[in-house]
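All protein chains of the complex are present and in place, except for one that has been dropped.
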């Protein structure tokens, strides 16, 4: 759909049609196109606006960074989806993204990184997961204490890990979130008087009363896998989140669904708990792995598409393995599997490496494709050596 | 107190007072000042002395390196404190520091590192902890075998890890100790016929008979936290160790106490076992974290002071988390938390980074301050760019 509109726009601009209704529809399409992708033009617009407005945009970008997108409008849609699924979770997420973005400003992190939302998404994830694992119920105000502390700490970890991984041009990604949530759960333990939480159930746990798999429920788990990236288990909001990704980049949305399906397949092949499949927990690591390789960190092509599927399988199997390991001490595997697998893919030599986009230049997949074709049009000679 | 004497000395040297009693007191103060800080002048003095004397000085420097200091006199005081607390532990510590320093000489490690005591402190810590965890009682001579082997192995790990971390100008710190002691405890296991040991109790363990916290005992835990860096649980020797740190650098001693207090506070907020608070085990990771950031690896200023407190909190919470994790297999968390947190702080970008001192130039906090102000006096232009 997106591709069609895009082609239409290009065609329209080529033909220089002067009829009024074409001009009207063109204007509508153009304003739609302005809302997709990275929306870089917004940064110039808010440059001289108030700090609160800037913080809101940075925060919304941070919200989308969780799902590898970078678009304030998508962020608003996702936030709406989270408030729809659970107002308490929505509040925790908002607080997390704001606290960590503010902390980054206070401890003097790079202004560009802050404006790009890079310091918000880990804090948001930590807050959401603290809420999900808490066994004290919703509106347990004492939880805001670890939420603020954990979100703030994410900035320290993001900055430190970035320096460490910078040697290989690797992103810190969600390593900080994965570390902080594990430390928080370990620190409090299941019987903590102030911050009690549920222990995680490993995916390989044997079920007491084995029932037949319900195919419809498994199918439902695939879009839920996209929602699970935000720890959201409700179908409606999950679809809204998927829509938000589609607004940023349809290619990314397709890979999210594909990855979630691959993850579900991997879960089936390893006979994981039915609950894992139904809730989308089996799919979300596959989705993250598939999105990262299929268009985001690598220029899209059929070869990267195949690697994206391989990455989804690896992420999904690694997630089952890590889930079983960490489940022995009651911990969840979070998104360790996808984060590690994508890091591995970024390090790969061979036929995937030439498609890699330097971390500093990563944009929406469609934009990545366009930058590459522009660049290739310029240097036709180099193109051959890169493709081989 | 130290600052006052220092100012007095400077004042005295400025006024060129010729009265005899002033001259006498000045001489006394000068000789006191010669005993504080890194005592670099001693290195020149012992250069052409016998190997045994050199080894003794290297060893004493190694003893203080455990608590981030570097002063042979402090080392002698600390060693006295250890022998006071338990002669067997004192013997183990002495053996550990000598064996690892000698191993470093034998396998040809850098002469400067050896002379600075960098190859002694990990061996000493391994030996002390082997003694503490041994359930065979004092004067169990067979323990000297793993003590010697473990101390010697520390040198291999220190050298290897230094090469690894050198890329980011990070110190190997106590990583070797933490690795070796964990491997030793895993290797022997609780039922080993030759080297039995107590399993560690995680800080989050529920207590059978819950009693009220005794405030005085908790307060006592704060100075004990400084002693716990040497696995010493007696108040007198702990205060002597604190005194030894004060001799090296009063600023470091203040941060040690502050960090221990922060650690105790973190322990209280997570409702850890009372025994952890009383014995100072909750405080020592906080103390190490606070000392490292507050003046040692970063030039002292109000900003680094605040970061030091943040680092103490992070170290203390991470210690509780790791203690609970490693306690599930009966292992202690040692000083993993502080070591990892300080490594993270050293990697941080933003407003802390300009205060960082390159690892090769780290000295006593007061000396660091002086070097920086001298350097800043020379380049006033650069100062502005660094402070912002």
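All chains are identified by letter, namely A and B, in their written order; residue positions are counted from 1 within each chain.
One rule holds in what follows: a contact is a pair of C-beta atoms (placed from the backbone, for glycine too) under 8 Å apart; a residue touches a chain by one contact, two chains touch by 3 or more.
Predicted, not measured: the structure shown is a model, and the values here were computed from it.
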Contacting the left-out chain in the complete assembly, out of B:32, B:186 or B:268: B:186
Of A:322, A:338 or A:357, the residue in touch with the unshown chain: A:322
Per the definition of touch given earlier, which of B:54, B:100 or B:162 contacts the omitted chain? B:162
If you put the missing chain back, which residues of chain A would it touch? 167-168, 204, 206, 269-271, 310, 314, 317-318, 320-322, 324-325, 328, 343-345, 347-352
Touching residues of chain B against the unshown chain: what are they? 104, 107-110, 153, 156-157, 159-164, 167, 182-184, 186-189, 191-194, 329
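The working rule: only the chains that are shown with their structure count from here on.
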Measure off the straight-line distance from the CA centroid of chain A to the CA centroid of chain B, and report it in whole Å. 41
